[in-house]
Every structure is written in structure tokens, then in C-alpha cells.
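The other protein chains are all here in position, but one chain of the complex has been omitted.
Moving on, here comes chain A:
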Amino acid sequence: MHFEVLSRNTSTPCSDVARARSPIRQSCAQPFFLSLDLKMAAGTLYTYPENWRAFKAQIAAQYSGAHLKVASTPPAFTFGQTNRTPAFLSNFPLGKVPAFQGDDGFCLFESNAIAHYLSNDALRGSTPQASAQVLQWVSFADSEIIPPASAWVFPTLGIMQYNKQATEQAKEEVKRVLAVLNQHLNTRTFLVGERVSLADITVVCSLLWLYKQVLEPAFREPYPNVTRWFVTCINQPQFKAVLGEVKLCDKMAQFDARKFAEMQPKKDAPPKKEKGSKEGGKQQEKKEKKEKKEDKKASAPAPEEEMDECEAALAAEPKTKDPFAHLPKSTFVLDEFKRKYSNEDTLTVALPHFWEHFDREGFSIWYGEYRFPDELTMTFMSCNLITGMFQRLDKLRKNAFASVILFGSNNDSSISGIWVFRGQDLAFTLCEDWQIDYESYNWRKLDVDSEECKTMVKEYFAWEGEFKHVGKPFNQGKIFK
């Protein structure tokens, strides 16, 4: 659904306006001539934030001047949601990211293909030899670097069980790969030719995690040419624009058992056993993956997906603290109520369920009223105001439920709603991201035992009743769930 919103934006005639407003970062390179502009690739890259595979395409675009918008955060793109929508899957059948859609509709998946498409001839290698060498290093990165790099780094990020043998073997394989690169770079400044190419971009991005997590100074000491080249690359303005400041590892990260435990699905699954010792890193990895899948099937309900390194990436990000973490467990299961509300009759099933299970300690009920009703004009615009707010509050969904109603008609309307929040405080103040719309409403906490509260909950949830305090007829309602 978000996906659809976005594609509509980018194809509107006044797309510049849409783009300027959309929460999408745009690469700043501007071509000088329109004729050039027409030939240059332009489009949107879907990815989760800080994805090293996406970096390849983003850096290539920095060099070529391709207009690349990155859709990595809601509402434009929500990893695990947007890439499951039928609209997305019809363009990208694997549902994996990064995925690219050109402004002309051209679609690509597989990060290397996307980076290739967004490159210029100089990056792709401008002679048959050079372009073949670029392909050589791109393949080298995928088949020689990534498997041992993952086997070594993932456990340090807490997303894979540590296995001494597998880690040691991965280290050896990484050494071999670094030795090959070091030898090659002894007499060369960049991997192919005398300039940065897609080979450098790809191999640098594939080594990113290693350099950030585990290649401590002593370990990388025998490979000075690799580090010289790596540091030079990441400090080129075009790399920097995408990667930001990359800090090379000071001390080799080790397996973090606690983190690993935290990352596991909450079920009290028995800890994974140490795996067969003779297996190589790659097989090891495959097996882990397979078992992971089976695990998930077995402990069904959580529709959590397999994320592998995506998880790694997210895990390595400074975790935004769960603002509700401090609250004691509640007996009121919001999701269960939401299911009842969606699937069954409101007055006879959902509402009784609500009052029977509502936990007044763990939750609070709020009345919110839009402060600027005089500014509301066309009702469809007012509706967008509500859905826009819902989208911005996306991350709050697990901890809130609301019914917000538009009353009246064009140029004579008002908006108000009933919100159920986890905790006793207005959740908006808990997180900076949530404060955007908060100030446009007047908020009043309702006394759960009051008649007023009972009536309002009933009327707003059911979208019918007197709505005495409003004075305008019901127009339409929107549910935040």
C-alpha cells in the first residue's frame, strides 16, 4: 500500500513538488544539459536503511549522476511490509531488497545489476578487458568475500550462533581473500585501471562489515595495500556521501551471547546445538539458515521473517529504545481486541470484549480533537490529514488503537477521535518521531469509569450514535490499528 502511494507520487505530472515533499533522499548530482538528463538513469531504490547492498547502487549513482531516490523508511517503504505487497511482488517477484524502479517503470532486482544499471561507462569499465575485470571482482566479492565475512561477522552481531570451528575457518578464508587483494593492490591504486570502478565500489561494500566489526589493526597489518585502498575509497566524496564516516575496527568484536539470546524469537526454544565440526563455513551457513526456517515453521504464530544480514544491519544500528519497555506486562492484549474489532460486530462482540479485558493500569484512553477545524476545506483532504497522521505514527501501532472521525461536510467539518494508548502518558511525548501531529490536537485523558468515556468509546468505535459534543453529522471514520 505504501508502495502504491509512492509510485503515484513519482508519476504525477508535478512530480518535482511531490518529490520535494516526500521523505525520500535524493542524490544531489544534477546534470548540466537536458539531453544528458534524458539518457541518465533515474528512479527509486527500495531498501531497508543502511543496507550495504544498496550502498553499491547509491555510490554508483553518486559517480554517474543518476538521479536516485532512496525509499527506506515509512511511509515510502517499510521493510517486511512494503516488500510483501502484491504491487511490490508483481514488480519484484522475490520480494527482496534492494530493488529498483526507474521513473520510466523499468524494474530491476539483484544489487549488482542495479549498481551496473546506475553506473556510467567509466565505472563499468570502458574496454572489453576492463569491463570483464570489473565483472571478475564483482563476482569475487559475492562468492569469495561475502560467505566467510558473514560466517565471521554475523555471530559478533548476535544473529548467528557462535561456532568456534566455523569462525576460525572463516577467519582463514578472509585472510586468503585479503592476501589476494593485497597482492593485486601492491602495484595498483584501484582494482581495475587507474580510476575508481564498480569493482572498487562492490568490493569495498562487501568488506565494510569486516572492517567495521573484526579487522582490528593487528589482523589487517599484513595487508597494508588493502587498507590503503579501502581507506582511500571510503574517503572519496562519492563514497562518503553515501557511507558517511566509516570507523575502522579498533578491537575485534566477539560473539555476544546475550545479544544472541535477545535476538532469538521469544519462544523458550532450546539453545541451538553446536553443529557438525567438519563442515565448512558456507555449508555451515546454509545449514543454519535451513534450521532457522524450520525453527520458525515449528514455532509458528509470529509471522517474523528471515532477515539474515538485514537483521545484522538493523541490530548493529544504535537501537532506538522501546519507549514502552519500562511498563509492566499487561493483561489486556491489544492485538486480540483489534482482531475482534476487525472481524466481528462492534456493538455485540468487540465492545464487550474491550471492557471485559481493558487494563486500566497498563492502558489509558484519550480524546483528541483537531485544533484548527476552520482550516478544514474539502473532506477528502481532511481524510488525507488523518491517514497521513496514521502513517507517521506507524511505529506506534503495536501500542495504540484509535478511531478518528471526520464530521460535517466540505468547508464545515471537524476531526476528533478516541485513542487507546499503552501506559498512562500520551505516547507522543515518548518519541520524537511521534510528535509531528501531536500539537495539532487538543488531548484530554478520559476517566475510564465515567459515563462520558463509556459513551465516547462506544460511539467512536461503532461510528454511530449522537456524538453530542460535536454538533456535526458523522462523515467518515478511520481506524488506527
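Note that in this section a contact is a pair of C-beta atoms (placed from the backbone, for glycine too) under 8 Å apart; a residue touches a chain by one contact, two chains touch by 3 or more; residues count from 1.
The rule we apply is simple: contacts and distances are computed from a predicted model.
Q: Between "GTPase Ypt5", "RING-type domain-containing protein", "GST C-terminal domain-containing protein" or "Ubiquitin-fold modifier-conjugating enzyme 1", which matches the UniProt record of the unshown chain?
A: Of the names offered in "GTPase Ypt5", "RING-type domain-containing protein", "GST C-terminal domain-containing protein" or "Ubiquitin-fold modifier-conjugating enzyme 1", the absent chain's UniProt record gives "GST C-terminal domain-containing protein".
Q: If the hidden chain were put back, which of A:R228, A:K398 or A:R444 would touch it?
A: A:R228
Q: Check each of A:E194, A:D250 or A:E466 against the chain that is not shown and name the one that touches it.
A: A:E194
Q: Which one touches the absent chain: A:N120, A:Q236 or A:T387?
A: Checking the options A:N120, A:Q236 or A:T387, the one contacting the hidden chain is A:Q236.
Q: Considering the complete complex, identify which of A:N186, A:Q254, A:Q424 or A:N442 is in touch with the unshown chain.
A: Considering the complete complex, A:N186 is the one touching the chain left out.
Q: Which parts of chain A face the unshown chain closely enough to count as touching?
A: Looking at chain A, the ones touching the missing chain are residues 186-190, 193-195, 222, 224, 227-229, 231-232, 235-237.
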